[in-house]
Structures are given as C-alpha cells and as structure tokens.
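One protein chain omitted, others in place.
For reference, chains read A and B in written order, and residue numbers begin at 1 within each chain.
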Amino acid sequence: MSDDKLENNKNNEENAMNATTSTNTAQPPQEAADQPKSSGLGDVATASAERRVRTEQPIGSGLEARNVHAWFGKYHAISDISLDFPTGTVTALIGPSGCGKSTFLRTLNRMHEFIPGAAMAGEVLLHGKDIYAPGTDVTKIRLKIGMVFQKPNPFPSMTIGENVLAGIKLAQLKISDKKELMEECLERAGLWNEVKDRLDQPGGSLSGGQQQRLCIARSLAVRPEVLLMDEPCSALDPGSTLKIEETIGELSKTMTVIIVTHNMQQAARVSDYTAFLLSDGGPGQLIEFAPTREIFTRPKDKRTENYVTGRFG
Amino acid sequence: MTIAEIERPNPAPVPRALETKPRISDQIFRSIVALGGFSSLIILGLIAAYLFFRGYSILRTEGLSFITGYEWVSSINSDGTAGSEQSTYGVGAMLLGTLVTAAIALTIGVPVAVLAALYLTFFAPVRIRNFLVSVVDLMAAFPSILFGLWGLYVLMEPGMYVAELLNKYLGWIPIFAVPVPVFLRSPFIAGLVLAVMIIPIVTAISREIFAQTPLDRIQAAYALGASKWAMIKNVAFPYSYSGVVGGAMLGLGRAMGETVAVFTVLNILYQANFKILLGAGGNLASHIILKFGEASEEEIKALMAAGFVLFLMTLGVNMLANFIVSRTSRRGR
Partner (left out) sequence: MTVTPIKPWRATKRDIATQIAVLLASVVAAYFLIANTGFEGRLPLVIFFGIFSITALAIISGLRRGKEAAKDAVLAGAAYVGLFALLLPVVSILWTVISRGTAAIYGGFFTTDMSQDPFSSPLDAGGIKHALIGTLWLIVIALIISVPLGILTALYLTETKGPGSGLIRFLVQAMSGIPSIVAGLFIYSALISGTGRGFSGFMGALALSILMIPTVARTAEEVLKLVPPDLREAGLALGATQWKTVALVVLPAAKSGLVTAVILGVARIAGETAPLLFTTGGADATNLNPMDDNMGTIPFYIWKALIDGSPEAASRAWAGIFILMLAVLALFGTARYLSRARTVR
C-alpha cells in the first residue's frame, strides 16, 4: 500500500470514529461524495493490520487457485474462483452460509474428492505446480497443506502427546527428536504450558478450546507450508477463540494461513486479506478480494458492502 | 396504597405425585404383551431345565468326567441286547472336535470376512457395495444342509487336493501329519465348510462396525497426509476392533453348533483327532445325531446331557459376543 493511500485511510478512520461515537454507524461520514460508507469493522481491521509487523522470513511459497470449479454430482457448487494467497499472510474467506467457502477450502488440499460424486475443474498451484496434476502424490500434498476442522477432532484413542505426533506416525516420517518437535508444536499452538504435565492423558480429556489447539499443534507437526482452517472457532467460547486468534497471528509469521469464517469481526481481527464469496442461488463465486482493511472500509462491490455492513447474511 | 406482604406458607414448590391408573383394557393389554415378552425367558429356562432334567442321571453318575471323559460306550447294544461293557459316557473327544473344527473355521473365515468387510467399506463403489451387501445377507440365509451337500459333492475334491499339498510340504508340522493317507472327510474339510458358513455373518457385522467409524476422525487422518492403509490401521481398526471380535465370536457360536453340514462332510468317529487332515473326527452336535438313531433309553439320557452341554457352550459364547458387539455400537466416541 502506498503512503498517501495510508494517509487517506487514516483520515477516513478518524472521521468514521468520530461519526460512530456520536451517532449510529449507519450514518455515513460527511466527506467527498464518492467515499463509500465504512463499517466499524474497518477500525478493527486497521488496528490489527498495524499491530502485525513482519519480522521473519516466511517459508515455502504461497498457494494459488486458478479458475477453480467444484461439483457435487450435477450440482455446481463453486464457479471460477481465482485467488492468489501470498506467502506468509492470513486470508479470510467470508460470505453467507451456503456460498461455498468450505467447499472451496477443501479443493485446496484435495479433501473435496472424498465426497462421492465430486468433480472439479481448474488448477490449484503450490510452488507453481498443479496439485491436481496426474501422477501427483496426494498424501504428500496434504503434508504441505494442512487443515484444521470446525469441530475439534483429536484422536481419542491416543494420548495428548501421541496426538501431536499423530501426523508423523500416520505418514511414517522419520524424526530425530520427537519430544522436541512435540514441545515446539504445542508451544506454537499456545497449549504447551497447559498440558506439559499431562502429556499422557487421553486426547479427549481437554476442553473444547484446548482440543482445537491440540488439533492445530497436530497439524503443525508435519511442517505444512499452508494451513487451512475451516471455521476453527465456531464451536468455541470467546476466551478460546481469542487464544486461537493469537495463535493464528503467530503462525502467519512462518506460513500461509487461509481461514474460513462466518464471523466478520474475526476476519477483521485476524486476516491480512479477505475474499468475499457469494452465491445467488447458483454456484458460489468470488465477488471481491482485497486487503482486509479495504474490504471493510471501502468495498468496491455493492454486494460486498451490503454484506459487511450487515444488510444481509 | 400499600400492598401488604403476605407470607407464603410454603415457599419451596413440591412436585405433585402423579397417579395414572390405566384402564382395564390397557391393563389386559400390558399383561398380554408382558407374557409374550417374557416368552423368550420362559423358553430359554425350559430348554435348560428339560435338557438338564432328562440328562441328570447320567450327569450325576459321570460327574465332571462327562465333560472330560474320552469314552462313549453304551452298555446296551443297538439291537437291545445287553453288551459286555459298562456304560461310560464322556463327551471330551467330541468337545475337542467341536473346538478343532471351529478353530479351523475361524482361522480361515475371520480373515477373509474382515478383508471382505474392508473392501466393502473402504474400496467398493457405492452401487457395488449395496449389491454385495444384499448378496452377503442372502448367503447368511442359506440352509445349512446346502453347505453339507456342496461340501460333499463340490468342495471335497479341491479340499482333499489342498490337504495333500499341505501334508506334502508342511507335514513336518504335527497337525498336518497323517498316520495314513486318508484325506477324505477330514476335520480340515469340515472346517472349510464351516468357514464358508460363518463368513457372511462375520462380514456383515464387521462391515457395519467399520462403516460406523466416525467420519471426522477419518478426515483428520487424511488431512494429516495419511495413506488409506495408515488411516485404516490407525483410525478404523482401533475403533472397530472389539466389534469385529464380537462378530467373530458370533461366528464361533454358529460353528460350534453346526450339525448337518459337519455330519455330511466329516467322517464321524469317536476320537480326539488333532491331525486335521486325516479323515476322522466329529463335533458334539453331529455326534448326537449319529448316536440318536439307535440309542437305548439310557443312551438317550446321555445324549440329552450332551445337548445340555452344547446349549450352555453356545449360549455362553453368544451372550459374550452380543455383549461385545453392542458395547462397540453404542460407544459414543
């Protein structure tokens, strides 16, 4: 973003803040006629963007989706979605329910194909190579592109420690120091202090928020370059949600994170870029993709504006 | 205007006792249903009682050696004349025969059934799966005498061929050795036939249990980069293990109680035969049929006692099996 744009935004923000404190947010700030109204989320987005400062070099490469379609049998679920997820960023996918966000997410690590009757079109590039190319080893792809699910799903037959290393065991990877890896992943997931004394208790004995962080730790153990998160906090209480959002922030320093969320405040808090998807009865489509701050302060598309200001969804 | 406060006499609410006296017609209905419901209990009790009662004198005479004894001699010959020997009744040899044939059946049948169930749950396309599930259910409904016929007329030859091969190359293992090269109608063949009979049951139960593996765990495994083999080994098997064991035990119960199929393909001789390729052996059920035709009154009592033992054995195995299977199916996690 160029400096004067930043200046301009800052001014808008200040005016918007004044406007919001005195009247309700529906009142547009009195500026030039072509300024679209901003939402309170814009403040959140700006604040969080300024908090995040890039200090470390992110690893791996970003992920790119080109003209991705997906079908369930004859039902065309998502249509022509092209997105470039830059390295070391957090991208949020927002949109009303049923618009295909989760479906799209699952095409990114080839989980979509487990549904009987599933079909797709387009390409998903990792390191510039299409993960759907014939002859690709799909299990290796999933080691590089990890996923955290909506409902925490630690393996109940394994202890906490074993859960963290489950990915290593499943893929039969050779690791020199398992304990060190376990501690590192739990640290990064923000769970180490809480479970370091009870690593041999069953995975299911933790609270919901802790289980989800365990799942995050588990997916970190195989060293993915990209982490996909499918509404990871929707089943959790606000305290756990906050912890996980902090974790996401930490993770994005070294990998690319893509998070589906129906909670716009969360998208504003956590992401660098936001993509808005919408389905008008047909297949879900990408409406707009922009830095988070812009989506929430100056959305270009009218539909985006309607969504982020809460007119529908 | 002030409102006077009145003390509530009883601040804490107490639930009222609800009494419903059902109408006469319903009372009659409930009694009839209860009677019908308890019919199974009554029948099971009667079975145990009558078999025990009729066989009691023999059980008392023989004591524990009824189960452990290796001789079955009736002092009365089949033509009614008094024989020379004292009656001794012991089912030990036949119990061993039951266990041997059942063990062979399980060793061959359970792996096949589990592999087939794996195929049906994790490899088969949906349409084929539905068709094959119907086929398996149909197979479970085949009458046992059909297996006896098929075993005798179709399976015997290839079975004997395999037995000869086993004897030729693995005859150094004691169970595969034979004192005389008589391979016709051996416990091995009987075990094969029993295996084919129990495969449908074990497959059906195993398949149901595999299909209940929680999807979120399977997806978690795949998302971590697991291959299908790794997922099955680390997620599906641990979850399904006890249910499959329960299913195998149900198969065991069936194999232990099977009568006509074994009688047809096995040369029933009263001896404990561990050389499974040799054509001699028996199991408890087929022994009962063999002796029944020309049994004296005393021997019939012994056969009743044998039936009682068979009843207890299969009942015990089945109850345990059902308990294990229901515990797996009802598990929440």
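In this section, contacts are C-beta pairs under 8 Å (C-beta built on N, C-alpha and C of every residue); 3 or more make two chains touch, one makes a residue touch a chain.
All figures in this text were calculated on a predicted structure; none of them were measured in a lab.
Enquirer: Would you indicate which residue among B:58, B:96, B:190 or B:232 is in contact with the undisplayed chain?
Expert: Spelled out, the listed residue whose C-beta touches the missing chain is B:232.
Enquirer: Could you tell which one of A:69, A:196 or A:303 touches the chain left off the display?
Expert: Within the whole complex, the residue contacting the unshown chain is A:69.
Enquirer: Which of A:139, A:159 or A:285 sits in contact with the chain that's absent?
Expert: A:139
Enquirer: Looking at the whole complex, which of B:4, B:41, B:64 or B:126 touches the chain that is not displayed?
Expert: Per the contact definition at the top, the residue touching the missing chain is B:41.
Enquirer: Footprint of the hidden chain on chain B, which residues?
Expert: These residues touch the chain not displayed: 22-23, 25-26, 28-30, 32-41, 43-44, 46-47, 50-51, 53-54, 111-120, 122-123, 132, 134-139, 141-150, 152-154, 158, 161-162, 196, 199, 203, 227-230, 232, 250, 253-254, 256-260, 264, 285, 288-289, 292, 300, 303-304, 307, 310-311, 314-315, 317-319, 321-323.
Enquirer: Identify the residues of chain A touching the omitted chain, counting contacts across the whole complex.
Expert: Against the left-out chain, chain A lists 67, 69, 71, 79-80, 110, 113, 118-122, 132-135, 137-139, 171-172.
Please note the rule applied: only the chains that are shown with their structure count from here on.
Enquirer: So how far apart, in whole Å, are chain A and chain B when each is placed at the average of its C-alpha atoms?
Expert: 53
Enquirer: Under the touch definition given earlier, write down the residues of chain A that touch chain B in their complex.
Expert: Counting only chain A, the residues touching chain B are 109, 111, 114, 116, 139-143, 146-147, 149, 151, 153, 155-157, 166-167, 169-172, 204, 215, 218-219, 222.
Enquirer: Give the list of chain B residues in touch with chain A in this complex.
Expert: Touching chain A: residues 126, 214, 216-217, 219-227, 230-231, 234-235, 238-239, 333 of chain B.
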